[in-house]
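As you look at this complex, bear in mind that one protein chain is not there, while each of the others sits in place.
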Amino acid sequence: MTLEKPFNEDDLLDQQINAGQLQAAGQWAMVWNKFRKHRLAVVALFVVGFIYFVALFAEFLAPYDPGKFDPRYTFAPPQGIGLFVDDGAGGSHFQPHVTGFDIVLNPTSFRREFTPDPSQVIPIGFFVAGQTYKMWGLFETNLHFIGPLDPSQPMFLVGADRLGRDLLSRTIHGTRISMSIGLVGVGLSLLIGMILGGISGYRGGMIDRVIQRVIEFIRSVPTIPLWLGLAAAMPKDWPPLQVYFSILVILSLIGWTEIARVVRGRFLSLRTDDFVIAARLDGVSEFRLIMRHMMPSLYSHIIAAITLAIPNMILAETSLSFLGLGLQPPIVSWGVLLQDTQNLRAITQAPWLFVPGICVVVAVLSLNFLGDGVRDAADPYAK
Amino acid sequence: MLFFILKRIAGMIPAMLAISVLAFVVIQLPPGDYVSTYAAQIAQSGERVDSAVLESLRQRYGLGENVVVQYFKWIGGIARGDFGDSFEWRQPVTELIWGRMGMTALISLCTLVLMWAFSLPIGIYSAARQYSVTDYLSTAFAFLAMATPNFLLAIVLLYITTMWFGVSVGGLFSPAFENAPWSLAKLWDFITHAWVPIFVLGTAGTASLIRIMRANLLDELHKPYVEAGRAKGLPEARLILTYPTRVALNPFISTVGWVLPALISGELIVSTVLNLPTAGPLLLQALKSQDMYLAGAFILLSGGLVLIGTLVSDILLAISDPRIRLS
Partner (left out) sequence: MTDKPILRVSNLSVDFPMHKSVLHAVKDVSFDLHRGETLCVVGESGSGKSVTARAILQLVAKPGVITSGQINLASESGEIDIVALGNSGPAIRQIRGRRIAMIFQEPMTSLSPVHTIGHQIVETILLHEKISKEEARKRAAALLDRVRIPNPEAALDRYSFEFSGGMRQRAMIAMALSCNPEILIADEPTTALDVTTQAEILSLIRELQRDRGMAVLFITHDMGVVAQIADRVMVMFRGEKVEEANVFDLFARPQQAYTRALLGSVLKLETPAPRPTRPVAETPIAQINDLALHFPLNPGFFGRPTAYLKAIDGISLTINEGETVGVVGESGSGKTTLGRTLLRVYTPTDGQVNYRRGDGTTVDIASLGKAGMKSLYGEVRMIFQDPHSSLNPRMTIYQIISEPLRTNTDMSEHQMMDRVQELLTRVGLPADIGDRYPHAFSGGQRQRISIARAIAVRPRLIIADEPTSALDVSLRHQVLDLMRDLQSEFGLSYLFISHDISVIRYFCDRVAVMKNGRIVEIGDVAQICERPEHEYTRTLISAVPRPDPRLRADAPA
């Protein structure tokens, strides 16, 4: 809305120039300003930040090693955290704890039946010593963010799985794998997408037409069968890390098209924008023209495209792993964890197995909100 | 118009060839050739391997010759309706695939139609009443639906029906109808079963189509021709439905191009979870056991299905948009 415009603008010049900091605000300040108005996106930013924080410090945050199993606790239900312990003399004192189980083997169904036993108080605490692990593979420590004071006692905050493994620890470790697949996969897609999209949009002509046809084609192929086909071709005896990277490559081989589309579109319109022609007529070199005059208009759009591509990667990884053609145990990802839900009997007995699924939904939801917010704020100069 | 359709069909040929090459690459990817895998398979089951049979198979697929020859033998076979043999099922792929592929196409088509039927009015209403309660609700639904992987939705649905209603909702037919010929009763049985996969499959797609329709229409609502229509005295509802909606419909029609691939992808996963007699579980099984001629045929046919869908949407688009028809 530009209804107001000065008649004699010289009168208004001083006034306008002193009117506030926004006048001197650079691109990122403008983007942030516009982004901030999108409340949900700001909330989503915090959620995404939290999820990546969890992914980064998974070993420390998880009470146990994801592989630690204890058949005694097969499908143990989640324990609630109590804060005060009855001291037996009518009073109580502050002591965070979980309640132990009374375990009975049901003779007809052969299932273990757990009933909370209030007399078994398992004190828990923050920054406790537990299993030793190598933080980021660098240094050894046994410090855990949360855990039972006595490491031999059970603590299953969100329950245990079929082998009596702590689902919370597994989900936290799964966060690292799933979120990193999204991030690294998008990084790889970005590389391909930027190069091909950039060439396509900047050069135009024949190369552009060829790349466009390829993109159109890839987008028209149903992705899952193709992914599956490629994933199935992986030798079954590959080590986990190799599988991880192969899955990454497979996902990004198809995921780059959207980024290429965005980059190409922006380059195409930028190429004929007056300010780019003006820079060319300033005698600016080709390299500087791209890096200094064109790329800055691209960053925010690319960030938006990336943010919106990560959830697709996560969903794809989850689906592939769920079907058993993606990551394989012992790697723990959300998709691998969700394999357990394929068994209807298991989920009727242990509905907490859906927890990794909730994580997927929350992560994808907040990444989508975040991406939407960034996309809307990406061009703060548009009317 | 006829010329337009012919031109589009001609334009599909390179894409079809590319898909066939892709499917062939997938067939070729696993280590070892088909006949040795086949031989190993038979040997494993303890039967005697007839080397003459193996030799004739090698001949048939051109194994040992170079890859290009193999490709042409394979594609030549397909042109005659021969997709090769499934070694796992010991049957020609053709016998296995058509019924299942037909079911996949049927489910996908039903889902597509229902997705449109729901997303179109909701999207229009959402845009026309931007920032209303309905708009917020549909937006919230859309985001949530887009964030839920459809296999998860399928499992949750299975869990809920099992826990609360005590019935399982898998499959497409009751056992009584599974092999029965089509009849009204079977159709009804199909409907009572098919709503589950259609619901699961359609949710995410409906959500994104609502978002697209809403965005398209919001773009159009502020165009001068809408104001011009208002200025000539058109009632608001009729104005929105006849003018901007008509224009916004065109990009909406062309979404078929990517909705269909997504549907077929989704169908594959959902049918595995719900154990439907469609292409999905068979393909998955084929991939897991590296039964590559079967897998290749599925990939080829699902690609073909998408191409046909895109062609139909192109034709619809040309009917709907004079700018495309007349240029």
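Which chain is which? They are A and B, in the order written, and residues in each are numbered from 1.
To be clear about the criterion, a contact is a pair of C-beta atoms (placed from the backbone, for glycine too) under 8 Å apart; a residue touches a chain by one contact, two chains touch by 3 or more.
These figures come from a predicted structure and were not determined experimentally.
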Next on the checklist: Going by the stated contact criterion, tell me the shown chains that border the hidden chain.
Outcome noted: A, B
Checklist entry - Tell me, which residues in chain A touch the chain that this view leaves out? => result 1-10, 12-14, 16-17, 22-27, 30, 209, 273-285, 288, 293, 296-297, 381
Checklist outcome for this item: In the full complex, chain B touches the hidden chain through residues 222-225, 227-236, 242-243, 246-247, 250, 320-323, 326
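Throughout what follows, only the chains that are shown with their structure count from here on.
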Item to check | Distance from the mean Cα position of chain B to that of chain A, given in whole angstrom | outcome: 27
Next on the checklist: Taking the touch rule as given, give the residues of chain B at its contact with chain A in the complex, in rising order.
Outcome noted: 14-15, 18-19, 22-23, 26, 29-31, 143-144, 146-149, 151-152, 155-156, 158-159, 162-163, 168, 257-258, 260-262, 264-266, 268-269, 272-273, 283-284, 287-288, 290, 295-296, 298-299, 302-303, 306-307, 310
Item to check | In the complex, chain A residues that touch chain B | outcome: 213, 217, 219-226, 228-233, 235, 311, 315, 318-319, 322-325, 338, 341-342, 344, 347-348, 351, 354, 357, 360-362, 364-365, 368-369
